[in-house]
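Got a structure here, written out as structure tokens. Questions coming.
All protein chains of the complex are present and in place, except for one that has been dropped.
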Amino acid sequence: MTIPIDWTVAGPATIVLAGALVALLVDAFYPRRTWLGSGLPATVALVAAGGELLRGDAGTYPFAFSAIVLAGTLFVVVASNVMNFENAMPPGEYHFLLLSAAAGGLLMVGARDIVTLVVALELLSLPSIALVGLRQGDRVAIRSAWTFFLASVVSTAITLMGVSLLYGIAGSLDYAKLRDGLADPRVPDGVVAVAVVLTVVGLLFKLGAVPFHVWIPDTYGGTSVMVAGFLSTVSKAAALGALLTLLSVALPSAHDAWQPVVGIVAAVTMTIGNVGALRQDDAIGLLAWSSIAQAGFLLAPAVAIGTSEGLTAPVQYLAGYALANLVAFAALAVVLRLRGSTGLEELRGMARSDPWMGIPLVLAGLTLAGFPPAVIGLVTKYVVIRPVVDSDHVWLAVVMGVNVMLGLAYYLRLVVILCDRPDGDPYVSPSPPVSVRIAKSAVLLGAGALVVLSAWPDLLLTHLP
Amino acid sequence: MIVAALLVPALVGLLLMIGRRLVRGRTAAWLGAGAMTVSLVLFADVWEGRADVSGEVDVSWIEPLGARLHLGVTVVSWPFLLMTALIGVLCCLWLLADDTSPALVGLVLVISAASMGVFSSLDLLLFFVFFELALIPMWFVIAWWGSSTSSSGAGAAHQSRFKNGARYSATRFLMFTVGGSALLLVGIVVIGLDGGTLQVLDAGSASLAAAVLVCLGFAVKTPIVPFHTWLPDAHSAAPTAGSVLLAAVFLKLGTYGLILFSTVLDRFEDVAPYLAIAGAIGIVWSALACYVQDDLKRLVAYSSIGHMGFVVLAISTQSSAGLAAAVFGSVAHGLVTGLLFFAAGSLKERFGTASMTRIGRGLYGRSPWLAVTFVLAAVASLGLPGLAGFWGELLSLRAAYEVGDVLTKPVAWTGLGLALVGIALTTAYFVRAIRLLAQGEPVPHDGDRDLGRREAVVMGALVVAIVVLGLVPALVLDLYEPIRFSVAR
Partner (left out) sequence: MRSVLRSHWLYVALTAVLALVAAIWAVPHLSEPGWFAYAPDPTGFTPPLPTLSPDLFLFPASAQIVLLAVGVGLLVQIYSTAYLGHHQRYRSYAMVIVLFLVAMIAVVGTTNLWVLLVGWEVMGLCSYLLIGHEWETGEARAGAAKAFLVTRIADLGLVLAILVIGETYGTYDLLGAQPLDGEAKNATAIGLLVLVAVVGKSAQFPLHSWLPDAMPGPTPITALIHAATMVAAGVYLAARMLPFYADSTVALTAMAVIAGITMLMGALFALVQTDLKRALAWSTVSQLALMFAAVAASDPEAGLDHLVAHGVFKALLFLGCGCLMHAVGTSALSAMGGMRRPMPVTFWTMTIGFAALAGIVPTAGFFTKDSVLHALESATEGDGALAGGTAWALFVVALITSLVTAAYATRLWLKTLLGPAPGGLDAHEAPLAMTGPLVVLAVATFAVSIGQPFHHGIGVVSTVIAAAGIGLVLLMWRRGSSLDWAPAPLAAELGLDRPFSRWVPRLTGDVASAVVDLDRDAVDVYPRGGAAAAALGTRGLALVQSRNVQRYATVLAAGVVVLVVVGVVVS
């Protein structure tokens, strides 16, 4: 079987992979373990890949997801400087794995047949698992990686079952041929339904949708903050892009089978995620559950995939979500480095005692909650409800509304703790490494972007697909 | 001009919050009062006549969604705007004290500005943004500057779990309101898709879902029974300025929203009977609840539910008398209940409690002017003709009596009957409150102190407004004389 190569998709991925190798080599030849040595080639590779992406056919749908994957990874790379001089963290391997996973994400988004999709999924998954367990001598991290790995294997196995069924039905794994094959009226509906549901499991797993979310709280809590940030944004973006492409290009004729499933999964996901977040006492745990809930919001418009907004709305929501989430994770990474903990009590009064980190966190929280003054969060919520209503899923829209309320319960808690009066002087590491400033500037840049987007949501809404 | 009227208080508020260490509380309050006065003057000046949209600003905002920065003053929103600005000024003046936190003044300003933004929005999404903008600041006002309510509140057992009752009440308030506004958001989405536009003046929706969602959303905010249980807790826990803003301004976001959206929703008529009956039940229900309250702030809070019931009953008739009733009732309730909360706040400052039994009897003798002000506010609130509270209720009765276009006679007259029972009960509980507080053998207390200058100025302004509106209702009603209900269409 020959796989046609579409260089507009493969080009950026190739550049990123090359950058990953260069980063590993630089680290091997200059083993000074400084973060910049391997971080610089990684940064250059990501920027170059971005240039390549722009040079290609920028109007296509995967472009937006690819851009989010690249920008998200770039943000993670910059913010990861916060881990400079942490002896347990090998920078060369870190950047190598990160960029490999990003390349996997790019390929997933661009995949036009299921084999590529599965391979890309693995290219994303395996480095991700390694990243989670990368911190040397950290037993919790290794255990988290182990959990992640097992869950990942189970879901991949299930997906492969679905894929084989699909192959059996349609005789091909190419999206275009699948589409025609499934449209054949002789194919029994039940079998199609089973095949489709099983196939999307792997992607729902990556997205963190219920009931495939169980690994998320453990994994996010057990790994480095920025790795968690990567998983919650770049990895989700890739999964969402792949899922939407799969559903809209390959499986539109099986629409009846997956639409209710997607709707129910979205509703349950956002509800479970929000309920789980209610009583978290650690900011990372809170964001982990919140990212589950947000996955529900990302998934919901997929019920309206037939309409044009069914495809654009998730992208726009994803962009706002990813930006806010990365800002939050990066700020928390800084907090962890300086204060040694991300417990909510640790954050008390941070908007007053450390406004340069506290206020971006407040802003990120409000964006995720969809609450003014973070108008961008509210507008993207509006955007994402629109196609759901348009496709007559008013019940799902109401569930989304209720979940906006539920979500506010814990985002408000975060915001209130941040704005509260500080309890005495918090412990702050006396000599923060200079590279923390780089991470801080990433946070501020991201927060600035949120402010600009809140003032002109038009910027986001007209420029993404 | 509208933009300036909104930005001035918002910016001053933000600066006060940022520079809270740099200014004294008194200075901050003066600055706040000045900013709100600027708004008041600008909004008064922008008026171009009832047929037009005054001071219209229409700038592109979010092109793909068809949302625009569309502001303007209409015949419906103008009285709301002036009332809000006036209440804002008075709240700032009320905070004229050395121990006032500048941040509190800042929050009051931001809340007022956001509320005025709601009233002047002519774009549904912009309306919603302003609608939500005021909520979190209000949470802070209640939770940080409020005080725990008496243990008679709903969920007293739950309160004990929380560090303080004010925080619990604030969170309840926020969760209820956000729950309602989330439904409203879905409703706005439906309207936007249905009519293809978010501009209030052009929008229209034939969807029943939109009508139900929007009305449910505002039912929480207004509030309409049975979505009212957040209100007594929040209003009684909030600090005086917060209670006043909540009652005078926040509830009006609900009634104004209902008025505005009822012009957009074609299927409003299907929801109207339920609104009418729920509103009327609310009048009786809240009056009965007031009849056995001991906490004065809770009593005033419950009485607000009744007043809002009259407004909702009026809106549900969709007649011109109903429109006038809704606007007049809302504005008058803002002034009267504002005065009641200021009076209750004065008592709470003096005695550390709003419990009527603990404040003790004979205020007529102990602090006569405060007692007289309270009695006047109570009498205005129970709808004595000649004071502002009456005309709104009267027009509601008239609207219900004349049935209007969308209700049926059994429904409207049931509402009318319930409203009459409610008026009788309202008289009863206010007479009871006067008897418990103002009259009786005076029991001297250390806190006995008559009105100070600051209190006298703030309350005096409201008293004047209440009497003037009571004797010259035409000031507001003339706006609605020949215009039919669908004015905003």
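Letters A and B name the chains as they come in the text, with residue numbers starting at 1 for each one.
Operating definition for what follows: a residue touches a chain if its C-beta (ideal position, glycine included) is under 8 Å from a C-beta of that chain, and two chains touch if they have at least 3 such contacts.
On a predicted model such as this, the values are computed, not experimentally measured, just so you know.
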*asked:* Using the touch definition from the top, which of B:Leu71, B:Leu122, B:Ala203 or B:Ala289 touches the missing chain?
replied: B:Ala289
_Can you say which of B:Gly117, B:Gly257 or B:Pro473 touches the chain missing from this structure?_
B:Pro473
*Which one touches the absent chain: B:Ala10, B:Ala33, B:Ile142 or B:Leu395?*
B:Leu395
*For chain A, which residues touch the unseen chain?*
143, 146-147, 150-151, 154-155, 158, 189-190, 192-194, 196-198, 201, 205, 210-212, 214-215, 217-218, 254, 256-258, 260-261, 264-265, 272, 275-276, 278-279, 406, 409
*Taking the full complex into account, what residues of chain B touch the chain not shown?*
154-155, 158, 172, 175-176, 225-226, 228-230, 285, 288-293, 321, 324, 362, 364-365, 379, 384-386, 391, 394-395, 397-398, 401-402, 420, 423-425, 427-428, 431-432, 435, 438-442, 471-474, 477-478, 480-481
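Going forward, only the chains that are shown with their structure count from here on.
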*asked:* Taking the mean of the C-alpha atoms as each chain's centre, how many Å separate chain A from chain B?
replied: 43
*Can you list the chain A residues touching chain B in their complex?*
366, 371-373, 375, 378-379, 381-383, 385-386, 389-390, 394, 397-398, 400-402, 404-405, 408-409, 412, 415-416, 419, 457-458, 461-462
*Footprint of chain A on chain B - complex, ascending*: 60-65, 67, 125, 128-130, 132-133, 135-136, 139-140, 143, 171, 174-175, 178-179, 182-183, 185-186, 188-190, 192-193, 209, 213
